[in-house]
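This is the structure, below, for whatever I ask next.
Left out: one protein chain. Kept in place: all the others.
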Amino acid sequence: MYPTEFRYTKEHEWVKLDGGIATVGITDYAQHELGDVVYVELPKPGAKVSAGQAFGTVESVKSVSEVYSPVSGEVVEVNAALGDSPEKINQDPHGEAWLVRIRAANAAEAAALMDAAAYQAYIAEKQKETSSG
Amino acid sequence: MSDDRIRKARPHPSQSEGLIFEKSARGKRGMELPALDVPGVDPERELGAGETRGGVEGFPEVSELEVVRHFTRLSTWNYAIDLGMYPLGSCTMKYNPRVNEFIARLDGIATEHPYQPAQLSQGCLRVLRDLERALVEITGMDAVTLAPAAGAQGELTGLLVIHACLADRDGKARKKVLIPDSAHGTNPASVSITGYEVENIRSDATGQIDFDELRRAVNEDVAALMLTNPNTLGVFEERIAAIAALLHERGALLYMDGANMNALAGVTRPGDLGVDVMHLNLHKTFSTPHGGGGPGAGPVAVKKPLEPYLPVPVLAERVDGSLWLDSDRPKSVGRVKAFGGNFGVLVRALAYILAYGPGIRQATEDAVLNANYIRKHLEDDYELPYDTPSMHEVVFSDARQRKSGVTTIDIAKRLIDYGFHPYTTAFPLIVHGALMIEPTESESREECDLFIDAMRAIAEEAACEPEWVKTAPHLTRVGRLDEVAAARRPILRWKP
Partner (left out) sequence: MSYLPKSDADRQAMLRAIGAESIDELFRSIPAEFRLRVPLKIPGPMAEAEIIGYFRDRAAENSVGYASFLGAGVYRHLRSVVADALLQRGEFLTAYTPYQAEISQGTLQWIFEFQTLICQLTGQEVANASMYDGSTALAEAVLMAERITGRRRVVTARTLHPEYRDVLETYAQHAGLEIESAGYGTSGQADLDALGSAVNDRTAAVVVQSPNFFGAIEQIPAVAEIAHAAGALLVVAITEAVSLGLLRPPAEADIVAMEGQSFGLPPSYGGPFAGVLATREKFVRQMPGRLAGQTTDAAGHRGFCLTLATREQHIRREKATSNICTNQALCALAMTMHLCLLGREGVREVAAQNLAKARYAARALAAVPGVKRAFTAPTFNEFVVRLAVPVDRVNGELLEDKIIGPLALAPFYGELDDCALVCVTETTTRAEIDRLAEGLRHILAREPATAGRAVKRTTGGD
């Protein structure tokens, strides 16, 4: 479910580093929590982002979720296809529905994030909280 | 969806009704004008060739009866107070007296122009004065502005007044407004427009604002606390006087959101509790009709030190007793709406107050009685997240029903099949899966009993046949609508 080559944030973004380019999306857990995604707002290529800061939003019918950048750098590409087909985020959050590609200024930022096993433990804990809450 | 798939005829005792545009045919009309009693003119010559239009493209052309049927049929697809209980929490859906509609339409009331001379407006101005006096007495405040058009505009006005007053007093502005996490969304949104930052304050285990956290949060950056009282759980903030004292001690003010004034009118007065600024929703407590979402009126009442900052115009009295509107107020926050407040709404609110007089207390008592009666009869079937005493509304959660996959929304939708409007769902945010029920004083014991029966039946259905509840409503003209499709590819207007 959660690819081992990704790193994950506590805010439920994933990041995959590929030669200094970080591809970022939201996790399957996040899309599930949001429900049917109806709209995605992304920055323009060239925008500067920094780790931990919001760069866009993902919306369902009755909620808005900010997306935080896992790494600092410059946005080099955004997934324009999501404009017309936001539902892809529900269908393939870890693949086709990536959000942005960022030229990472500091690869160590991503390395410091959770790996797949740690993230799965983290969301298991979350799920326990909600079912008892 | 393409038009050819929309079939007009469907089996149902009330006819299906298309859009008015789909009934249109060239040459029909629904209203005739008196013959022109002056010479006609050529618009193109008068206004210039490029300046006119031939006719409004796409406008409907229908006869009078078609208009009557169209809107009458549409009306039959709505639920309404006139049909039955409408227990939307924090919305105070009470009876809208018919006499209010009658008097608002009188010649000399509906017909008056805001710029006509004050000497020909004394009747309007006396309505405003009588309403101001009544609201000052009911709230225990010192002065009131009737200008704001709705509750949210009242919040904005109140915050602007606070901003101006504190800047005047301190020579500089404070930065933050504190808001409990149980607050209505308009509170933080209004704060944003006034340039303040929002700081959320947690609720404690009783559902009231966490006093210790509040004590830590109030510092010299804090302009005010916005407190709804009773809060959105229907719980009276018992420490309100201490809260006011704490704020005042540190130079901050207490703003009370009066959305739930229906629990207090005639029983206690916010002004006596230490509140500095508050707004009222006349379309809630004071019975003016919601009309499918408006219009409303959101008067703001203040204590004496804040009076100079109220928006213009301000009602003033001459020595001879005649009234006029004063716009020359140097400390005023300005004008919040052109032409003063929603006079037609204010008129209805005054009619409501006159009908009750001091007996308005009985309405408050009945409202609280109904809420507690419903609470008592439903607490075996629904989870009560806070067992603090309820005032005019009670908040349950769907914790028990969720075990069989049934949520507050599902229960609400099923309630429709039983002939009731749903309660407020999923609010306040501090209760997961909230059912927020406000019956108001307008419901008889019999209607409350019916509602209780329906809610109990649904609780049983949720346990035994959850799918039936989850797919409700089953008896309405349309089923649950695809809100996802509506938001993904919005169709916001008809096109030929």
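Each chain gets a letter, A and B, in the order it is written, and its residues are counted from 1.
Methods note: a contact is a pair of C-beta atoms (placed from the backbone, for glycine too) under 8 Å apart; a residue touches a chain by one contact, two chains touch by 3 or more.
Quick caveat: nothing in here was measured; it's all calculated off a predicted structure.
Colleague: Wait, the hidden chain, what does it touch out of the ones we have here?
Modeller: A, B
Colleague: May I ask which residue of B:E155, B:E393 or B:D410 touches the chain that does not appear here?
Modeller: For the chain that is not drawn, the touching residue is B:E155.
Colleague: For the chain left off this view, which of B:V144, B:I201 or B:V235 is in contact with it?
Modeller: B:V235
Colleague: In the complete assembly, which of B:C165, B:A363, B:L378 or B:V395 touches the absent chain?
Modeller: Touching the chain that is not displayed is residue B:A363.
Colleague: Of the residues listed, B:V345, B:L378 or B:I437, which one is in contact with the missing chain?
Modeller: Of the candidates B:V345, B:L378 or B:I437, B:V345 is in touch with the missing chain.
Colleague: Contacts of chain A with the missing chain: which residues?
Modeller: Chain A touches the missing chain through residues 39, 41, 59-64.
In this section, only the chains that are shown with their structure count from here on.
Colleague: Between chain A and chain B, what is the separation of their C-alpha centroids in Å?
Modeller: Computed from C-alpha means, the inter-chain centre distance equals 38 Å.
Colleague: List the residues on chain B that touch chain A in their complex, please.
Modeller: These residues of chain B touch chain A: 432, 483-484, 487-488.
Colleague: Along chain A, where are the residues that touch chain B in the complex?
Modeller: Those residues of chain A that touch chain B are 36, 38-39, 59-61, 86-87, 133.
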